[in-house]
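There's a structure below that I have some questions on.
Removed from the display is one protein chain of the complex; every other protein chain stays in position.
Here the chain labels run A and B in written order, and each chain numbers its own residues starting at 1.
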Amino acid sequence: MTTLLNVRDLRAYYGQVQALHGLEFELREGSMTTLLGANGAGKTTTLRAICNMIRSTGSIEFEGNKLGSRTTENIVRLGIAHVPQGRGTFTTLTVEENLQLGAITRKDKAAIASDIERMYDHFPVLKQRYLQQAGTLSGGEQQMLAVARALMLRPRLMLLDEPSFGLAPLIVRDLFKILGKINREDKVTILVVEQNAQLALELADKAYVIETGRIVMSGTADEIANNEDVRKSYLGY
Amino acid sequence: MSTVQEVVTEAPVIEDAIPKKAMALGPVASLVILALLIATPLFVKNFIIFQMTMWLIYAIAVLALNILTGASGQFSLGQSAFYALGAYTSAILMEHGDINYVLTLPVAGLICFIAGFLFGLPALRLSGIYLALATFALATAMPQLLKLGVFEHWTGGVQGLVVTKPDAPAILASLGLKVSQDMWLYYFTLAVSILIYIFSVNLLRSRSGRAMMAIRDNEIAASAMGVDVSLYKTLAFGVSAGITGVAGGLGAIAVQFVAPDGYTIQLAVALFLGMVVGGVGWLPGSLAGAAFIVFVPNIAESVSKGLSGAVFGVILILIIFLVPHGARQIAYGAQGLIGKLRRN
Partner (left out) sequence: MELFTNQVLAGIATGAIYACMALAVVMIYQAIDHLNFAQGEMAMFSTFVAWQLMQWGLPYWVAFVLTLIFSFIGGIVIERLLFKPLAKAPVLTHVAGFIALFAIINSVAGLLWDFTIKQFPSPFGSSPFLGSQLISTHQAGMIFVTLILLVLLFAFFRYTRVGLAMRAAASMPESARLVGINTGWMIALGWGMAAAIGSIAGMLIAPVVFLEPNMMGGVLIYGFAAAVVGGLSSPLGAVVGGFLVGIFENLVGTYIPGVGNELKLPIALALIITVLVVKPNGLFGRAIVKRV
């Protein structure tokens, strides 16, 4: 398997404050990787740095393309879909318009239409509400919409920022099942940032643990799940 | 997490929160500025003293807008209406009622406070652009209302009223001090300005001030914490209008004349620009903003008669390009620099 995303010596700043201190990791093509860490460890910052939404230095390579100097929208156009924290729903637009926006950079009209149908198959609840203002959806529905919107890009890589946040446990399970399916069937590489470590580790192939802006541990999901420290700090047993 | 059906389509006017302390100046800087304000008139001509008086008066009006917009987050293009109301109150009391000019000012302030408070009630339902439009309507209506025939006996209609300029108190002359009318009025205005400044700084540091700023930063959260949003929003309107009214009264005395066309929307726009140039929510910036209002049009005029509007616009653009946060940005920059130098 080849490396899809290669991050070297990533340092990111909020104003004067440095949030990432030389982060290094890589994503294998087709893998599902999770980034674990406590609040404020730098998980969200890492995702934001990949999409150049925050000032950062270091090298990020995506399929051989350097991302450093590209704008957010140009990075997205390379095939990186980012589902941000808070879901980034276009609240005033309809559900269907949200999906169309996910594919706004694509030109293949027929394929877009069939992709929308595919999303409705994945998430039937969205089909029921396709004309509804997206802001009126429940939190879980909005999260599904956000994932569906990201998939409309036909991304090579999907970045998910705490998809389980604020959702009921049953809904979270469903969502992760679908994510697994997308990863296996559509060959989308996924990097998911999660507080719900147990669930994330169940699904992922590989995991990184991040603390105060540094990677402190990496390995296969099983190795990490069985690590004593991780169990104590993140899994709670 | 709760969902609230909000009627607002606009983000709050003020996005960068201003810390409470940062609304005033430190003691050293305050004293230096005060000393300059006291000393300068002794060395300049009467006309310049008059201009400085107008500068202080506009500074009061800009400060009033700063309390409304900077502290409580409400936007107003209608300040000229309250300024006019204050000006006419003073003028009518002095000319028709033979009341001492000093006493007319609190009356002007009180009437404007009530008017502002009442206007604040319907304005509660509006925010952002809608509030801007409502206050704008007030500003355009005021000159027309003042012209109405019904009030002509009192207001003098289109002609307006001439106001007698007060002399310096006789006691000064008996002490052997020769104080011109202009100079006396300047120091009188300065005293009023200082009083209002102190009042405003204390207001914003008080419970009420904190309540207003909480509303500015997040109205829903503020009401959840038990802040009476309606009361404080209308109160902010009232206080702002009251202070503007005092400025208007002083303005009438200084210019010796009130007429409807002196208080058009242009005045409201000028006060708004003064606030932006001074730095929204930073009270000392009102002085810088008022200087912009008084002096920049003259500068533009002297650069080019035909293109004075364009010159004015270009100066304004240069200012907002260089310091988008107004004079506040310069003051903070200087403060940071001084701090660095001290540490080295």
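Definition applied: a contact is a pair of C-beta atoms (placed from the backbone, for glycine too) under 8 Å apart; a residue touches a chain by one contact, two chains touch by 3 or more.
The structure presented is a predicted model; accordingly, all values stated were derived computationally and were not measured.
Within the whole complex, the absent chain has one touching residue among B:L63, B:V163, B:M213 or B:V280, and that is B:V280.
The missing chain, though absent from the display, is touched by one residue of A:N65, A:T92, A:Q198 or A:T220; that residue is A:T92.
One chain of the complex is left out; on subunit A, the residues touching it are 51, 53, 71-74, 76-77, 81-82, 84, 88-93, 97, 100-102, 104-105, 133, 135-136, 149, 153. Listed here are the subunit B residues that touch the chain not shown: 1-9, 11, 13-16, 69, 75, 122, 125-126, 129-130, 132-134, 136-137, 140-141, 144-145, 147-148, 218, 220-221, 269, 272-273, 275-277, 280, 306-314, 316-317, 320-321, 324-326.
Here, only the chains that are shown with their structure count from here on.
One simple way to say how far apart two chains are is to compare their mean CA positions; for subunit A and subunit B this gives 50 Å.
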